[in-house]
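Data block below; observations after.
A single protein chain has been removed from this complex, and every other one stays in its place.
Up next is chain A:
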Amino acid sequence: MYEGAVQELIDELGRLPGIGPKSAQRIAFHILDADPADMKRLVDAVTNVKERVKFCSICGNVSEQDTCNICRDPRRDPTAICVVEESKDVIAIERTRSFRGRYHVLGGAINPIGGVGPEQLRIKELLNRLSDKQIEEIIIATDPNLEGEATATYLARMLKAIGIPVSRLASGLPVGGDLEYADEVTLGRAFEGRRILT
């Protein structure tokens, strides 16, 4: 145990995801040694993010204003909504530059073990957005794991009643990879999701 402030810092850092006690100690001592101006910037960044960043009132993405950049952008295609679990996923899809519609961030996936049910996700907000008659397609881009698939099934069942076409991202072989290196589960999925070429 270190004295007072140092131990406090180590404890706080240790609460962050992916940081164990050893890493927390290393970062704490780095902070102790670092230039005060640099650390001031870090403190400001943390303060700002807590003060300034809000969640977009339309899609739930992180934003500094009431609505996010994507929801405000008039050039975005208003007919398609891509449903993702987290804001991180929005960035990942944006990097592809192949989707020009808008997003909806659920804030997680259905996970009974973790105590997350549909009512904890932003599903009601999604339904409210669908009263806009412009929307022609919902693309479900939840993670391809059990919880993500369950969320996709739930959304698909619910949206079926509304009559808007719902699609799900494909799972399968990574582009540029070798077939022989794919694991059995991925390859099996790729078989199920095969496309007819002619």
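Quick notes on this structure:
We take it that a residue touches a chain if its C-beta (ideal position, glycine included) is under 8 Å from a C-beta of that chain, and two chains touch if they have at least 3 such contacts; residues count from 1.
Going forward, contacts and distances are computed from a predicted model.
For the chain of the complex excluded from view, the name given in UniProt is "DNA replication and repair protein RecF" [choices: "Mn transporter", "Inner membrane protein YgaZ", "NADH-quinone oxidoreductase subunit N" or "DNA replication and repair protein RecF"].
Between the chain not shown and the residues A:18, A:112, A:163 or A:176, the one that touches is A:112. When the full complex is taken into account, the listed residue touching the unshown chain is A:184, out of A:3, A:35 or A:184. Of the residues in chain A, those that touch the hidden partner chain are 110-113, 115, 117-119, 146-147, 149-150, 153-154, 157-158, 184-185, 188.
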